[in-house]
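A single protein chain has been omitted; all remaining protein chains appear in their positions.
Here is subunit A:
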Amino acid sequence: MLKEINTKASKKIDLIDTATINIFFLLIVVFAYGELEKESMNFFILLSVMIGIIISYYTNITFAILCSIVFDFLYASTYIFLNITKSEPIKLNVYFWMIIVPVLMIIFAYKGKLTKDIQIENYKLKQENREMVMIDKETGLRNAQSFFDELQGFMNINKRYGLIVYLMLVKIKYDDTLLRIIGRAKYDKTIKVLSKAIDGMLRMEDKKYLLREQNMFGIIFLTQNNDGEIVKSRLKNIIKETKFEEELINKIKIEVLVGLVQYDKDQVNSAIEFFEIAQKDMEYDV
C-alpha cells in the first residue's frame, strides 16, 4: 500500500521536508554558535525569513524568487553603504543570509506548489468518483447520477413504443424543520422506512431513486392508461399510515409533497427539463 502512494509528488514533498528540517537545524546551530544573537539586525532578518516563507508558500516560485532578489539587493547594498561610510566590517553572516533566504523561500514556494497540486488532484478524484457512483451508500437506492441517465432512457422508450412515462417526485413536507428536530441519524432512518413503504406499492419494473441533494425520491413508471393520479393518492395514503420506531416522528406525522408529470415528447426536450416540470408540479400539491 505504501509503495502505491509513493508517487512522484509525494516523494518530492518527502525530500523537501527532509531538506527543510536540515536547513532549520543549520539555522539554529549558526544562530546559537555563530553569535548571531548579539546583533539585533539578525533577529530582524530572521523575522523577514519567516514572513518570506509564509508569503512564498501561499504564492508561487516566481514571486518567491523575485522577493529574494529584492531582499538580497537591498541587504547587500545596505552593508556596502555601511562599509564605505561607517567602515562597518562585513561579516560572514551577511553571506549566510544572502544564500539561506532565497533557498528557504524557493523551497517553501515549491512545497506550496506540490501541496496545491495534490489538493487539486484529490478534489478531481473525489469529483470523478462521485460522478461514477450510481448507488446511494446509506439506502442502497440508485442515486441522482443514474436517475438522469435512466430518465432519458425512459423518455426514449416513450418516443419509440408510445408507452406513457410518468415521473413522480416525492419530498417530505417541511424536511428542514424535521431534520433540525430529529437530527441527521434519525432522519436517515426515516428515509429508509419511507423508502421501504414506497417499495411496497411499486411494481418490479418501476424505478425508484434517492436524490440526496434535492432531498427527495424520484420515481419513474410506465403505464398504458392515464392512471398516474391513482398511484399518487395511493402513495400518499401509504405514507400516512406508515409507523416509525421513534414515537416522536409518529407524533409529528410525516406528510409528503408529490409532483407528478406525464412525459410529452413535443414539449419536453431533455431529462433536466422533465425533472424541472415535475418539481414545479410539486408546488401545486398543497
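Everything below uses one rule, namely that a residue touches a chain if its C-beta (ideal position, glycine included) is under 8 Å from a C-beta of that chain, and two chains touch if they have at least 3 such contacts; residues count from 1.
Here, contacts and distances are computed from a predicted model.
Engineer: Leaving aside the chains on screen, match the unshown one to its UniProt name from "DMSO reductase anchor subunit (DmsC)", "Beta-monoglucosyldiacylglycerol synthase", "ABC transporter ATP-binding protein" or "ABC-type lipoprotein export system, ATPase component".
Structural biologist: "Beta-monoglucosyldiacylglycerol synthase"
Engineer: Can you say which of A:Leu27, A:Ile65, A:Leu178 or A:Ile238 touches the chain missing from this structure?
Structural biologist: A:Ile65
Engineer: Out of A:Thr18, A:Ser77 or A:Gln127, which residue would touch the omitted chain in the full complex?
Structural biologist: A:Ser77
Engineer: For subunit A, which residues reach the chain that was dropped from this view?
Structural biologist: 61-63, 65-66, 68-70, 72-73, 76-77, 79-80, 83-84, 87, 89-90, 94-95, 98-99, 102, 106
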